[in-house]
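The structure that follows is given in the form of structure tokens.
Shown here: the complex without one of its protein chains, the others still in place.
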Amino acid sequence: MQLGPLECRLPARTPAWFCGLDPIILFFLLGVLSGVAQSDLRLPPQVYELLSILLLLSIGLKGGVELAAQPFAELFPQMLAVLVLGVVLPLLAYPVLRSMGRFRRVDAASIAAHYGSVSVGTFAVALAYLGSRGIPFEAHLPLFVVLLEMPAILIGIVLARGISKETRWGQVAHEVLLGKSMVLLMGGLIIGWISGADGLDPLSPLFFDLFKGVLALFLLEMGLVTASQIGSLRRHGVFLVAFGIGMPLVSGLIGAVLGSALDLSVGGTAVLATLAASASYIAVPAAMRISVPEAKPTLSLAASLGVTFPFNVVVGIPIYLYYAESVHKVLG
Amino acid sequence: MQLGPLECRLPARTPAWFCGLDPIILFFLLGVLSGVAQSDLRLPPQVYELLSILLLLSIGLKGGVELAAQPFAELFPQMLAVLVLGVVLPLLAYPVLRSMGRFRRVDAASIAAHYGSVSVGTFAVALAYLGSRGIPFEAHLPLFVVLLEMPAILIGIVLARGISKETRWGQVAHEVLLGKSMVLLMGGLIIGWISGADGLDPLSPLFFDLFKGVLALFLLEMGLVTASQIGSLRRHGVFLVAFGIGMPLVSGLIGAVLGSALDLSVGGTAVLATLAASASYIAVPAAMRISVPEAKPTLSLAASLGVTFPFNVVVGIPIYLYYAESVHKVLG
Amino acid sequence: MQLGPLECRLPARTPAWFCGLDPIILFFLLGVLSGVAQSDLRLPPQVYELLSILLLLSIGLKGGVELAAQPFAELFPQMLAVLVLGVVLPLLAYPVLRSMGRFRRVDAASIAAHYGSVSVGTFAVALAYLGSRGIPFEAHLPLFVVLLEMPAILIGIVLARGISKETRWGQVAHEVLLGKSMVLLMGGLIIGWISGADGLDPLSPLFFDLFKGVLALFLLEMGLVTASQIGSLRRHGVFLVAFGIGMPLVSGLIGAVLGSALDLSVGGTAVLATLAASASYIAVPAAMRISVPEAKPTLSLAASLGVTFPFNVVVGIPIYLYYAESVHKVLG
Amino acid sequence: MLNFLPRKLLTIVTESALEPLLKRDLERLGAEGYTIVDARGKGHRGSRDGSWGNASTNIRVEVVCDAATAQAIAAHCKKAYSDNYGMIVFLRDTQVLLEHEGED
Amino acid sequence: MLNFLPRKLLTIVTESALEPLLKRDLERLGAEGYTIVDARGKGHRGSRDGSWGNASTNIRVEVVCDAATAQAIAAHCKKAYSDNYGMIVFLRDTQVLLEHEGED
Partner (left out) sequence: MLNFLPRKLLTIVTESALEPLLKRDLERLGAEGYTIVDARGKGHRGSRDGSWGNASTNIRVEVVCDAATAQAIAAHCKKAYSDNYGMIVFLRDTQVLLEHEGED
């Protein structure tokens, strides 16, 4: 497969297949290898939390600063379309999981919700990927993350239970809308928007200069977590692996087409494709555990963390950029 | 009210009342809002500790470096005056708390001790505030923090118990003098003083460049903590809120007059006013819990964290700068 | 004693004996003093872990980047010689500990293993020391750390038990080879080697710019730990102190001679001497606790953390540089 | 002189995700207090060692209460949670120190 | 073959601020050992969930000792701390494994 316009910038001594691999991906692979080899390497959970907080704020602030210029009203149609995407994706995934995967209703609904929602870690890697290739993208992409996180959870609950009175909808909405990642992303966006680039200048050593280093450490830990899923995957069989790769390839394409239809740039389209292709491993599992407790949490996490996250981070993102370029050529 | 020389540097699109708000204050407000809205956002305690350690060392090192030039002996009169300030403030607060607040003796003594002592977080915000306005201040201000932390605690204990033999004075002194914040501030001052600017140069990316970002995260957490005090405040009624705002307005003025009398610059005067106006929420509560256990810790924390800290950080500091400028005009 | 080419760069006001003390050493001393004075200052263990992870990755990455140029095959003889050093040092220490120290067999074996292995913290201080004096050293020194960590552990176990069938050698090897510090050092080396200086550029604010600040915080904590060993030392008497100073002075000399014989630069020789002189306080104690449980862990930690680490960091490293220069003059 | 009262000590080990729900339940069911500690462990539903793979860690909740309350809490846990969440509930007698005279 | 000795198991849940004082007390009152765990909880004095608002977290202290020592510790806790600090003290019988022959 032609992975698009990846020029090899690495020196000649590196093996060819490493070509185009960002060092942050090498950190991820280091984590996976250490985990598989049963090293005792482990980041303390508190460090992981600090890293997530920094990433979320960085992404939000950056987006907010650049949003400053933009007339806000123009974004509404895009925002609406992205919300619809978050509803459609789990509805696509569910029948596949039921019929081909033969999962119980609750499990299919829960997995579908994971894949309809998003992973901020994957999003950050996509931004870094485009950044290091000098491909521009829209400033308001973090807004899409915020918009995509929630709808799939509601759909997942409805798929599992119907529109049951037992579900405490208000509480579910509260927990998702005010979940840590939403608050930090939105908060960052707003602070960035108010303060502008000059105002944020004294904060940039922490939030902007360290961004890629922080992302590298984050991916090291994600690699360890990915490795810890392999046992679970082995138990749950080959369908889950196939779904974990096939689903993002399809939803990434849907995202790319939508991005292009919404007139996003090639970079923005690639990121929307990545978001569509990514699967949640934080907000959705937490919500499902409480709202659909009969669903087995190990199934969806094995797929999301054990298959889809590594797939997207290592080979998916270049593919979604290729999608974006192709779709733009065809539709543009 | 005329808040002094705050020019609005923010772009036209921002609402007028945001004018002059540093992004770090926006982080604080984000924390308060998230807390009030019951978001699950929370910084791990270990991260909070790391942030405090970095802030204390940064402040100490910075002060130490610039102290280098100064002839030490000249500072003694100032240091003595500041110690006296730390004795006078709780003695002023106590009768007000007893008569108007109708607090039990132990509670009045404990709250008075909190308000006689200082908050390093508030101090850091004041430095950032002056820094971003280019207002110069004396290098040895961190020394004042060190000097102000202790006396109010001793006064508080005496107010609660008289000069009782039961109090283990030695232990109280030991715990305060060798408390974490004292050691880091003094240690930073001394290391900065010995090493000078050149010697510290390789440390500046961590301790100086990241300062404002670290302060932003710290204030995010402080905002969450402030929000968690609101319940407690509601129980303890309106007097505590009035005291939490009135007391700093008075003690800030005393601090400003003293600063001007000691021939501090306008910036230095504003900082001394801020220190006088700030209330402790770390060292004093810990000391009171052991030395005056009958005092209710929720009372003093609700006032200090729930009222005075947010008041000082958001509107107090500009007022204290205004105090400093006015006093200098009158007395200078 | 003439400590070599230490010019005093500090301003005249500093006491003479501080001359040449890097601020990071002042952080260490601050930690020791705070600990001795029983301050409640303490870094959370998770922060300590974050600092170690950053240090190990920084050292690895830096080495890897500069290794890029080097033809790998040339290093093999050096690597072999360093492995032999790791076998010889504990064999030298053991008889001394048995006969002069009168330790039980298991204790002597365990202490010997600690001194045959290495301390990455000491290594980092040595690099910073040479760096701030502008003395160049070989890029592949981190490889030596990796090579020296393991052999002494195996020797220690054999000294304690003979070549017993009960020892699960495979597991011991697995735990050491895949121990956290090995994985991070080797991983950093490899990632640095693959990515090269340009590839790592976006990571340098975290891993390179912050290096010395991170090292300063790390040494602050190490100072506290050192102070906590003093009680233990008092119990175990004067021999342990003498050994903790004498052993590194001897093994440092052996390391210096070996470095010179291997044609290392003066800087590289000084670092190899430092590695030889340093004693483990992480990997070896963990391995010994499981493989030689009869050995008292307090003995070896008191010597390694309470005596040798502070000795090396404060006065040892300049001595080993002096060794390196002298040996180079004699042999070169 | 020292008054100890006979009580039950009920211990529940379960998934951390249940903490907010369980706290509400305990208050509703009449517990006068509880103590919670973070834990890890293994049981019929496999290992929960705090790594992500297990989605979460455990909590160990301890309630000192009278026999009826203990029964009510245990019954509620069984009905509401034990089908879908990792959980073990165990009970024993204890004696609690009466803090203030005339308290019981 | 295995020797278990009858003992008391005393548990104290109280504010973390008391840890240094309590440790000193336990040794003075003859406890041969103790085990401490960080905890959070709720009781008569409200919720102590580790957020700052509650000024601190709790500790859960466990002491295996003979009946007399348990009584002494409980009595001391009641007298010295229970008026001003959040605290619950409870007691039960246990059997402790004798580690070395001829120890008791």
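The first chain written gets the first letter, and so on, giving A, B, C, D and E; residue counts start at 1 in each chain.
Just so we're on the same page, a residue touches a chain if its C-beta (ideal position, glycine included) is under 8 Å from a C-beta of that chain, and two chains touch if they have at least 3 such contacts.
Since the model is a prediction, treat every value here as computed from it, not as a measurement.
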item: Which displayed chains the unshown chain touches; value: C, D, E
item: Option from D:19, D:38 or D:99 whose C-beta touches the chain left out; value: D:38
item: Chain C residues touching the omitted chain (full complex); value: 45, 225, 228-229, 231-232, 281, 285-286, 289-290, 293-294, 297-298, 301-302, 305
item: Contacts of chain D with the absent chain, listed as residue ranges; value: 13, 37-44, 58, 60, 71, 74-75, 77-78, 82, 87-92
item: Residue numbers in chain E that touch the chain omitted from display; value: 1-2, 4, 7, 9, 23, 27, 32-38, 62, 64, 92-97, 99-100
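What we mean here is this: only the chains that are shown with their structure count from here on.
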item: Set of chains whose contacts include both chain E and chain A; value: B, D
item: Touching groups left behind when chain E is ignored (all other chains fixed); value: one piece
item: Chain centre separation in whole Å, for chain E relative to chain C (CA means); value: 41
item: Multi-partner residues of chain E (each touching 2 or more other chains); value: none
item: Two or more partner chains touched - positions in chain C; value: 44, 46, 50, 205
item: Contact pairs between chains, per stated definition; value: A-B, A-C, A-D, B-C, B-E, D-E
